[in-house]
Structures are given as structure tokens and as C-alpha cells.
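This is the structure, below, for whatever I ask next.
All protein chains but one are shown at their positions in the complex.
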Amino acid sequence: MAHKAAILGASGYAGGQLVRLLDDHPAIDVVYLGAHTWAGQTLSAAHPQLAGGDRIMGPIDVNMLPDTDIAFLALPHGESWNIGSSLAQRNVKVVDLGSDFRLDSDDRYYEAYGQHHPRAEELSLWVYGLPELFGPAISAAGRVAAPGCYPTSALLALAPLVQEGIIDIDGIIIDAISGVSGAGRKVSADLTFGAVAEGVRAYGVFTHRHRPEIEAGLELFVGAPASTVFTPHLAPMQAGLLSTCYGQLVGSPGDVESVLKDFYADARFVDVIDRPPQTRWVVGSNRALLSTHTDERTGKVIVLSAIDNLGKGAAGQAVQCANLMLGELEDTGLTSAGWLP
Amino acid sequence: MAHKAAILGASGYAGGQLVRLLDDHPAIDVVYLGAHTWAGQTLSAAHPQLAGGDRIMGPIDVNMLPDTDIAFLALPHGESWNIGSSLAQRNVKVVDLGSDFRLDSDDRYYEAYGQHHPRAEELSLWVYGLPELFGPAISAAGRVAAPGCYPTSALLALAPLVQEGIIDIDGIIIDAISGVSGAGRKVSADLTFGAVAEGVRAYGVFTHRHRPEIEAGLELFVGAPASTVFTPHLAPMQAGLLSTCYGQLVGSPGDVESVLKDFYADARFVDVIDRPPQTRWVVGSNRALLSTHTDERTGKVIVLSAIDNLGKGAAGQAVQCANLMLGELEDTGLTSAGWLP
Amino acid sequence: MAHKAAILGASGYAGGQLVRLLDDHPAIDVVYLGAHTWAGQTLSAAHPQLAGGDRIMGPIDVNMLPDTDIAFLALPHGESWNIGSSLAQRNVKVVDLGSDFRLDSDDRYYEAYGQHHPRAEELSLWVYGLPELFGPAISAAGRVAAPGCYPTSALLALAPLVQEGIIDIDGIIIDAISGVSGAGRKVSADLTFGAVAEGVRAYGVFTHRHRPEIEAGLELFVGAPASTVFTPHLAPMQAGLLSTCYGQLVGSPGDVESVLKDFYADARFVDVIDRPPQTRWVVGSNRALLSTHTDERTGKVIVLSAIDNLGKGAAGQAVQCANLMLGELEDTGLTSAGWLP
Partner (left out) sequence: MAHKAAILGASGYAGGQLVRLLDDHPAIDVVYLGAHTWAGQTLSAAHPQLAGGDRIMGPIDVNMLPDTDIAFLALPHGESWNIGSSLAQRNVKVVDLGSDFRLDSDDRYYEAYGQHHPRAEELSLWVYGLPELFGPAISAAGRVAAPGCYPTSALLALAPLVQEGIIDIDGIIIDAISGVSGAGRKVSADLTFGAVAEGVRAYGVFTHRHRPEIEAGLELFVGAPASTVFTPHLAPMQAGLLSTCYGQLVGSPGDVESVLKDFYADARFVDVIDRPPQTRWVVGSNRALLSTHTDERTGKVIVLSAIDNLGKGAAGQAVQCANLMLGELEDTGLTSAGWLP
């Protein structure tokens, strides 16, 4: 029997992709769509591209939800912690695509957000939802905080190499480029077509909140503190994310690619390929493509990591986590190929 | 038991979309991928975005094909007629996405292509594969010529209104805009990013070969000769096609929308909506979105028609035809929503 | 000695292009930049791409203006009529890029805008600023209403052919495609990169306000009432406008191109070329490129007309008008080639 799911925050980009994926998911039934400002309107008003567009989105109110096995939260920062906790306390499994529960400590939260976490004591109840690194914990979890798009791409590239002692945990630089859907569906002067097309820019230099998340993820995986530099850029495309990750080689150059290939040998969604991956090749899918490059002259290792920021970087990964939490096969409903022609 | 299918011309844009759709199709198994210049290479070399990329594409040679129930031909103009006939004679059902068998007579073929059809006597053996207009014939057919992208969008918009006497069969103008994948995967100076981005252009003015196809389709459906003007344009986007169809109102203004809605009441893939459709809303799906607009001052009717040129305008429609030919539900494997966020 | 000019509405797209053109104009000195919400801020804040970015924009207040010979108004609809009149009464020459004074009568204004013109009695004081059609009147004028971008492209294509009796004044259809800067610099959900990229749409079907303006311009030039159909579309590009103009041939097919070439033989900015013009070829310049196409089968004439909506369709044309009004050579400061590589 299919699991019942609610999607809260269905009107946004990640929410729309969740609807798309879960509508085609053979083991999950979407029983509720919730939204804030779009509540009362049809799904089609927010997402004309989706099927079943005449479904009405309801409010985001835990008391309005029908009986459901799992809830996906795709809400702006700061809006998950309350409803996420409430749902979990009612024994609803929760996958939060937002950033409220991704960091492991109030200190790190304070570093990232400049304020204390309103439910700091609950942070430890949430599992960081990167299945390739923390699969067993996710399978056992009732509360999963799905990673941000940049941390997903960076951690997939770096964590195994750091853990195996191939690259130094210090001195890592992650230089990343994202399509505009990474900024969410907000309407601002900086995100009009006229302001985005035909240009690239860096933003959040040294201050982006995904940097502490990357360090938290690395530390969680390898058990040692990490210090990284992270620079995100915006490119004129709708989706896709490429991280160019620089590390200092401390192991053998010959091991870089083989360690990564071995680590992901059984990973359904991660492929290590022999040419630089393009974001075009993953957009629409849950795949991550990695390639490794070593420079003996400088001792630098580069790992390129391409994902769909809305797929493996958001909705796809959330469904992957849900599959584990619900005891389904990891790739159920996630077999779609990339869609760019 | 699943039907076995071959895809010939798997390396092109339409071929790639066929692979994507049929790999997820629950009632069809892809047993052969054929290509010309890409033969011997992996699917991944041609389509890094697809799953199952290590499949090797074989030659396009009827004698090399394994036993198969149906074959999809996604070949350049002039390359289908020979192999299409051969396959049909071996009792393989054939869906040809190319233009070799779309026109109903050698005269019209000569008008469009400036030469006689090499197998003119076989033209009548092929059914024009626009299911919403010619569904029963397709269901009974062994050979189907799937329509071009522009004719699909124009005929869906116009044919019911002409048939019902709402707009005049003469004086129709179709002004259409397509993304660049409509030109196929060819490499030419006119199709580089530097030549396409930030610009629009008309092409094939009064000479495009889809104009005779539109007229053939109209004539086939309403039983009277049609004379149309068709102007295609290229816009800087990868996929999507919008036709702005102008007709002279001869019926009642109030009937325009209702006639179209009634005609498509049971159509799984065609929706008549109340605002101008955007191509973004259909790219990735097999849907067509129509809207109608009437101007009493000039007596003009405009029907806007948006499709994905690679979906309803190519691979999606071919699969829809195949479903009918194979006795499956019309929408099997075609439930995907649009993919643009 | 250089003429002194004020630019009111400097913060918008057209205003920014005016600054760019006039800063390089050898006979005009920009002495004032005015803006509404951007008043008090630097030019660079609104237009980081412009030189002289540390100039402070002042308010749009006729009493704050320094002594100036000419004023360019690049303001939203409804904001020009008051200040435009005030400036003209003070013997400042005025070129209004907005739509307040483009229509020739209050009736037509009411048709377009659904309300009466607040200074209907002044409409006749303004000259319609399309120099190729109304050059002498512009040269003699103190008040010029520069045409909209769509009317510019359509009238250049059609007016000479209608006047010479080559195409019928009735039954004209203008199907046009514009880049997003045509919508101005407003921030709305419909104009985000995520809503515009990878899609095309029609808008204002049968209701766009440029249709009455096109008819007014035709009527003014040929002296007979015109009835047209006009359908604008939005394409994912920043600038550029292509009109595909359909007319019924009533003259000789052989005359279409020659009449247009003769008419524009001495026109500095209009070229009739022998292939369909691309918007890429004119963006950044004040040029209009036309091509003609005739179909004897249907008796239809198509004239394609490509301009830069911000150039010949706005700021370039305004400067061209100003040159005439100020007694300068028509192309002073307007020799720039297109800028797309």
C-alpha cells in the first residue's frame, strides 16, 4: 500500500519538483499540498507545467493536514523548525528541504545565521540527509534534514578523498556555479531576466551560509574539523550546479580517481566519469557526475561535481531520503534521465 | 508481455527523447538502438544525459535488427522511405518521425521537395499520425507517419474550427516560433550559441516544407482544399513551439472556444485554457495548450497553440501513436509533467 | 556650442540608453539626470554599465531643472503629459519617449487607454516622431512624441507600401516578437529569469495599446483609416524586436521590394536587404533592417522588420528626432554599429 505524503511549500521551485517526482512515484501518494501565499489557489496557478493542476493548495497548518505517513517541507529558512517539530512529534516522518535543521550545533548555527537556534536542543534529533555518506542513519531516521545544493555537490566530491587521506582536510576551496532556481522563486530586481541574462556574478563571498554546512558535513563524516573557502556564482541558466573543488594532495596521485570510484561503486546516483561533467547532463535527474584531475606540479587535486540543484540538490535527494526512511528501494521514482536534449 | 522496440536514429534530438520516454515505458522494451555516424559508440557518447549510457548503438541496417514488434525511425529527410518500407514488409509496425511519408500525394511531395517521391505508390499505405484527429486510423495502422512539429501545433488549433465552420478554410495564417532543437542536432554556423542567443529570426518565408503538410492535414481532416500562409521563426531557447494561428471568423464568436473545448473534451493531451499558453508550460511533456481569442472589430480569430517540439511535436507523439497501434492505453509512458521549474 | 539636454527618467532602460548615446553625442551636453525613486542616488547605482557613474540623479521636477535646450522624457505612461506640457511652455524642446502624446485624438486615446486624455486639446501640438515618415514636421517641431517600439517597426515596413498602393490598407496583420527590455525595468514575477528563459509567449492579444498607435500612424501617413491586427510576443532575449507584417498584395509583386528600396534610398538608418533580417544585427544601433517576400499563390506580402527596441524603437530614435529639432545632422551621435559579436 502506498505511503501517504504531504508537501508543504508546494508553490516554490523545490516544491514543484517534489510534486512532479512524487506524482510519478509508485509507492507514494500525495495527499496534501500546502502553501502560504498560494493557499486556496490551484496547483496550476503556481505551476502551469505540472499535471493534476486543478488540485487546490491548502494552508501550511499542522492541524489541517490529513493523516499522512511522511511530510516534505520545502519552506523558506526559519519556517520549518516549528512545523517540522510538531509533525515529528505526531510520528509523521519528516524530510525538511530547508536549512533549519542541517547544522549540528547551535554554535555553528549562530556562525551561519547570526542568531541562536530556537530549538537548539532538537538539532541532534535530525539526521543529515546525504544518503551516499549517511545512508544507514537516514534509513533509521524519522527526521531528516536534506542538504543544501552546494553542500551536496561539494561533499560528494570531497568527503571520500578527505576520509581516505588523499587530500588535506585544510585548505579546501570550493568554487561553484549555480543556475538561478537556486535562489528560489523570489521576485527581486537582481533576478529579473534583464539582470541575469548575459552575465555572471559571484555572491556571498566568504559569507554564504552553505560554507558552515559544508564544514559540518565534512566534520560529521571524517570526524575532524574542516576549514574551507566557498565562493558561489550565478550563471544565466535555470538549473544546474557545478562545483570546482580544489584540495591539496597528500596521498598518491594515482589514488584520487580510484578512491572515488571505489567509494561510489554501489552508489546508484553518483558516477565518476573521465571527462569534465556538464550540468546539462544531470538537469532533471537525481544524478551527480564527478571527475578528478591531478596536477603534480602544484600538488593540487580538482574534483568537478555536477548536479541538478533542484534534483540531487533538493527534491530528488529528498525523495531518495524518503525512500530509505520508508523502506523502499533507494531509486524508486527517481529513474528519470536528464531532460535537456 | 512488453512489446519489443527498435529506435533507429537514436543519436539525434528526437531519438534521444524516444530513448528517454521508452526506457520508462511500462509496456515497451527497447531492444535496439541504431545510428549512422554514431554507430559503434555508446549511447552516453551521444546523450550524456540519458540513463543506460553504456548501451552500444548499432548500424541502421534492417538485416542487423533483432526481432522487434515496432520500430521508431528518427532519421533525416530522405532516409526513412527505404528502411521504413522494408520493415513494414516484414510486419514490423513502424512509426516514422521523419517527413518521408507525411504527405498524401506525389504532387504535394513534389511541391514541397521539388522532386518525385521514390515510392509514391506507397504513400497511401501510411497513416498521418496525429491521434487527436486521426485516432481510429492510427489504431488500425501498421505504418504511421508522425507529423512535423509545426503541423502538429497548427492542426490541433485549426482543424476543429475549420471543420465546424467557425473559421474560413481560406486565408489562414500561421505564425510560429520554435526553439533550436527543431532544427535537429546539426552543427552549422547559423546554430552556434553565438549566432542564436539574444536574437530572433524568420526563416523559410513562404517556402517552408511544413506548409504543404499543414494543408494536407487540413484537407484530410475537413475534406476540402486549404490554402495557408506559414512563417516559422527561431527563438533563443532549446525547445518549445508556439503557433499564433489567424483565421477569419465565419461562425459565431461565442462558439470559438466552446467548439474547441468540446472537440478536445476527451483528449488526454490537449487542454484549452483561458490565458495565452507559454511554451515553458509544456516542454518535457506530451501536452498541447490552446487558447482562443476573438476580435469582433476585424472578425479575426486567433488560436494560440503551445507544444514541446520534441514532445508532442516529435517523440511524445510517436509514442502516443505507438500506444494506439499496440493496443495500449493512449497515455502509457506519457504522463510526465513539464520539466521547466 | 553644444545644446544642453536633460534626461528625465534616467534610471530606466530607455533612460540608460539615452545617457549612453548622449554622453557620446558631439553636439549635446547632458546637464541633468532626473529620476523618481532613484533620485538622490548615483547613476552607477541604476546603471553600473555606464560611464560617469558618480553623477547624482535629481528629482523629476520642472522647477529643479537647470537651464536646458531640450528635454528627453523616458517616463512611465501617464507621467509625461504634465511635465511635458510645462517644459514646452517654457520653450524647452521636448522629446517624449512615452505614450502620452503619441495618439492623434482623444477618441483614439480612449480606445487605447479606456479613459480620456487629461490634456486632449494639446494632442495636436505634438508631432509623431518617426523621422523617415514625418521628418519635416519633426524638424519644425518643439514637441515630439517618439513612437513606440512596435509601431516603429511596423510603420517602417508598411507605410510606404500602403501609400503606394502595393498592399491593401485593410487586413494587415502584424505579428511581432520582442526582447524583455521592451517591458521596461519593472520587477514582476512574469519577468524573472526563471519565468522568461527557455520560453515564448504571446501577450495583449487583440488588446495591446500599440495597435491603435499603429493605426494612427498609418492613417496620418496615408490619409485613410486603417484596421489592423497586432500580436506581440515575448522571447528570451534582452533586446531586439522583429515584426512579421502580412499584407494583401494589390499592386504588382515586382514592385514590393523596389518601392520600399526607393522610399528608403536616402534614409540613413533603414536598409532593405535580401535575406530575412535578424534582430542580432541591429541591437545596439539605430538601424532598421527590412526584407520583403511575396507569395503569388496567396497574394500575400510579408515584410520583415528588425530593430533594437531600445535603439530605433526608443532612445536612438529620440536622439534622431532631437538632431532634426536642433538643426544637427540626422545621424550625429548615432553612427554606432550593432554590438552583438
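Residue numbering begins at 1 within each chain, and the chains themselves are lettered A, B and C in the order written.
Methods note: a contact is a pair of C-beta atoms (placed from the backbone, for glycine too) under 8 Å apart; a residue touches a chain by one contact, two chains touch by 3 or more.
Quantities reported herein were computed from a predicted structural model and do not represent experimental measurements.
Within the full complex, the residue among C:D69, C:E198 or C:D295 touching the omitted chain is C:E198. Summary of contacts with the chain left out: across C:V144, C:A239 or C:M325, the touching residue is C:A239.
Listed here are the chain B residues that touch the chain not shown: 13, 180-181, 185, 187-189, 191-198, 236-238. Although one chain is not displayed, chain A still touches it through residues 173, 175, 177, 179, 194-195, 197-203, 205-206, 227-229, 231, 233, 235-240, 242, 244, 246, 276-281, 283, 293-295, 297-298, 300, 302, 304, 340-341. Residues touching the missing chain, restricted to chain C, are 13, 16-17, 19-20, 23-24, 48-51, 181, 197-198, 238-239, 278, 280-285, 310, 335-341 (touch as defined at the top).
Everything that follows uses one rule, which is that only the chains that are shown with their structure count from here on.
Among the inter-chain contacts, the highest number of C-beta pairs connects B-C. Annotation, chain A versus chain C: rotation angle of 180 degrees from the Cα superposition, expressed as a multiple of 5. With centres taken as mean Cα positions, chain C sits 47 Å from chain A. Residue numbers of chain C whose C-beta contacts span two or more other chains: 194-195, 197-198, 236-238.
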